[in-house]
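My structure is below; once you've seen it, I'll send some questions.
Note that one protein chain of the assembly has been removed; the remaining protein chains are unaltered in position.
And then chain A:
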Amino acid sequence: MATYLEFIQQNEERDGVRFSWNVWPSSRLEATRMVVPLACLLTPLKERPDLPPVQYEPVLCSRPTCKAVLNPLCQVDYRAKLWACNFCFQRNQFPPAYGGISEVNQPAELMPQFSTIEYMIQRGAQSPLIFLYVVDTCLEEDDLQALKESLQMSLSLLPPDALVGLITFGRMVQVHELSCEGISKSYVFRGTKDLTAKQIQDMLGLTKPATPMQQARPAQPQEHPSVSSRFLQPVHKIDMNLTDLLGELQRDPWPVTQGKRPLRSTGVALSIAVGLLEGTFPNTGARIMLFTGGPPTQGPGMVVGDELKIPIRSWHDIEKDNARFMKKATKHYEMLANRTAANGHCIDIYACALDQTGLLEMKCCANLTGGYMVMGDSFNTSLFKQTFQRIFTKDFNGDFRMAFGATLDVKTSRELKIAGAIGPCVSLNVKGPCVSENELGVGGTSQWKICGLDPTSTLGIYFEVVNQHNAPIPQGGRGAIQFVTRYQHSSTQRRIRVTTIARNWADAQTQLRHIEAAFDQEAAAVLMARLGVFRAESEEGPDVLRWLDRQLIRLCQKFGQYNKEDPASFRLSDSFSLYPQFMFHLRRSPFLQVFNNSPDESSYYRHHFARQDLTQSLIMIQPILYSYSFHGPPEPVLLDSSSILADRILLMDTFFQIVIYLGETIAQWRKAGYQDMPEYENFKHLLQAPLDDAQEILQARFPMPRYINTEHGGSQARFLLSKVNPSQTHNNHYAWGQETGAPILTDDVSLQVFMDHLKKLAVSSAC
C-alpha cells in the first residue's frame, strides 16, 4: 500500500493533517464498528516554507452559521461570479475584488495545491508581543545566578519592540516597574493573600478612577499606554535597566530555618501576572514565563507546607486521598489558566528542582494555554539553558517559532460532526450544527482557543460520522473538513491559516478493504493514546488500561483474519501490523503507568504527549533504538532486550531521554583505552558515531532531552532496560536458551506474551 503511505505523507506535509482513517465509513453504525474513531492529528501551524501567505483576506460563506472559507472544493460559477459553499451549499457572490476571476485566472485559494493557505490580515492595530518573566527567588545561589544569566541573555533574543515585564517572588511577590530612573521601584504583594483581578489592578494602579467620561468609553488598553507601560516596557528601551535589575536580584532574603522549606508564593505571583496582563493587554499575544525552583509553599496554590519533614504528595498519597493541598491548589491554577486562556495569553512553566515542584497542580496553566512546560534538575544545567534558548529560535523567515491567541474553527460537511479535541487548547463553547453530542476530549464546541502554539503544536481532533445507514452516500462522494486557524503571528500580524481536506466515503460493508487499507495505524495509535491519556487524567490507571485493551481486542476482532478459537491462525494486514505493538508500549509508557514516576513527572510527560506531532508522539510511545557495530552501518533494531548485545552500542531516543549504551565488550574496550590507539581508530569512530547522532537529535528537540551516556552495568542503564520489551527476563531467559541479549529483571509481560494473549482473546468467541 505504498500509495496510501505516500498519500498520507503527502497530506501531512501539505496540510499538517494525519487521519486515523483515510477512507471514511459512510454510516454511523459502521463507523462505530471501526473501533478507532475517525479522527485526525492537526498541526495547525506546520511550517510550510513553500507557502508564502497571501496578502488579502479570506472570502467567507455568507451564511451566518457557516462562514466557511472559500476553498478548492467549492463549486465555482465563473460566469455568474458565484461560488457554492461545499459545507452548507450556500451560493455566494464573489466580492468585487474577485471581478476578474475566470477558469484561467483563479485565486490561489481555489487551486488544489492550496488546500492549505495562509492569509495575512492588514486590519487592526498591531500590538507587540509581551513576555512577562515570573521569577522565583527562593533558589540556591548558583541556580539563581544561572537563571539570571539566562534571562539576561534572553533579552537579546527578544524582538526589540516586544514588551517585557518582571515579577519576582519568594515570600512576597514583587512587580517591578521598569521605567524608573534613579530608583528601582517595585510593587509588593503578600504571598499569602489571594486577590481578585480587580484588586490587583487597583493595587498596581492600572485602573483609572472612574470618571464619567471614561465610563462612557469602556476600557481600551491602548488609550493609556503610559499606565501599562510602567510594568511592561519595550525591550529596546529598558534592556539596560532590566539587565541591571536582573543582575541585582537577590535570593529571597527571608530566613529559612532548619527543617523548613522556603516560603514560595507561586500561586499569588501567577495570579498577579495574570491579573496584570488581563488589565493591560487583554487579547494580545503574551507569554507569562514562570521560572520556579520548588513547590509553592504558601498562599493560594500551595502544594506542600513548609515543614520539610512532610514530603510533597506522591501518587500513593493521591490514591489514598492524602494530598491535602492538591484539590485546592489545582482549583486555583485552573481558575488562573482559564482566565489566562480567556485573555489569549499563555503560561510557560520552567521548573527546575531535584524534588517535585507542583507541576501536577500547575499543569493546567501550561496545558490549557498552550504554554511550555520544562522540567529539569537545576537552572544551572544545559538542559534548561538550551531549552530556554530554543524557545527563541527563529524560522527561515527570521520570525520566532511562536504564535499567540489562536482560535481553531473546525467545519465539517454534514455527514460529520465534531466530537472534541485533545491538545493545548480550551473550548470556546461555540455550539453549532456540526457539534456532536458525544464528546471525545474537549468537546461540545466547534472552536477552540490555543493561546500559544508553535509549528509542532498538534491537536487530536475527533469526529463522529452521523450519516445514517439508510442514507447511503453516492459513489464518489467525499466528506470535507475545514480547519480555520486565526492567530497572531510572531511578527505581530494577524493571520488566518485555512486547511480544507476531503476524503472518500466508503460503505464499510462492501468496501471494508478500502477502508482497511487506508488505515493510518501510526495516527490511530497516537490518537487512541491521546484518548487514553486524556482519560487517565480523570480515571484510575487500571480502568484506562482495560479500556485500551478492550479497544485493541475489538479492533483485532474486526480487522484480523483468523479462525475462531484458533489463535495460531490469527493474522493482521500490513496496515494494522504495528498497531498492537504500539499499544503494548503505550501500556508500559509513563503516560499511563505512574509507577516509579512522581505526579510531577507524569504531568510533565503527559503535557508533552498532548501537544507533540505524530512523529514525536510515536517516539514517546515506542522509543527508537539504533544499534552501532562493526558489522555495518547503524541500524534501527527492535526495542527488545534481545537487542542488547555485548558488542553493540545502542542509542535510544525516548523523546525525553537520549541514552547511549555501550555493550559489555565495547565498554571493556573503551576502558582499556583502545579508542586512543591509532591502530584502533575504527573503534574510536564507532564510539563517536552515536554521539554525533545524539547531538543531532539534541539540536532539534524541544525540550532538550536528558542526555544519558552509560554502559553495560552502569546505574543509568536502567533507562534503557526499563523501556525495552522484556523478552528475556530472569524468569524465562534460560528457557529461551539464547546466549545473546540481556535479561531484564522484571515481572512485566513481554510483547510475546502480550501478543499471545491478544490473539487468544481476539479469536475467542466469548468476547
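In the analysis below, a residue touches a chain if its C-beta (ideal position, glycine included) is under 8 Å from a C-beta of that chain, and two chains touch if they have at least 3 such contacts; residues count from 1.
The rule is simple: contacts and distances are computed from a predicted model.
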For the chain omitted from this view, which of "SEC24 homolog D, COPII coat complex component", "3-methyl-2-oxobutanoate hydroxymethyltransferase", "Glycosyltransferase" or "Probable glutathione S-transferase" is its UniProt protein name? "SEC24 homolog D, COPII coat complex component"
Listed residues A:186, A:266, A:343 or A:710, member touching the removed chain: A:186
Who touches the missing chain here, A:248, A:679 or A:747? A:248
Which chain A residues would touch the chain omitted from the figure, given the whole complex? 172, 174, 180, 182-190, 193, 195, 202-205, 208-209, 211, 244, 248, 250, 253-255
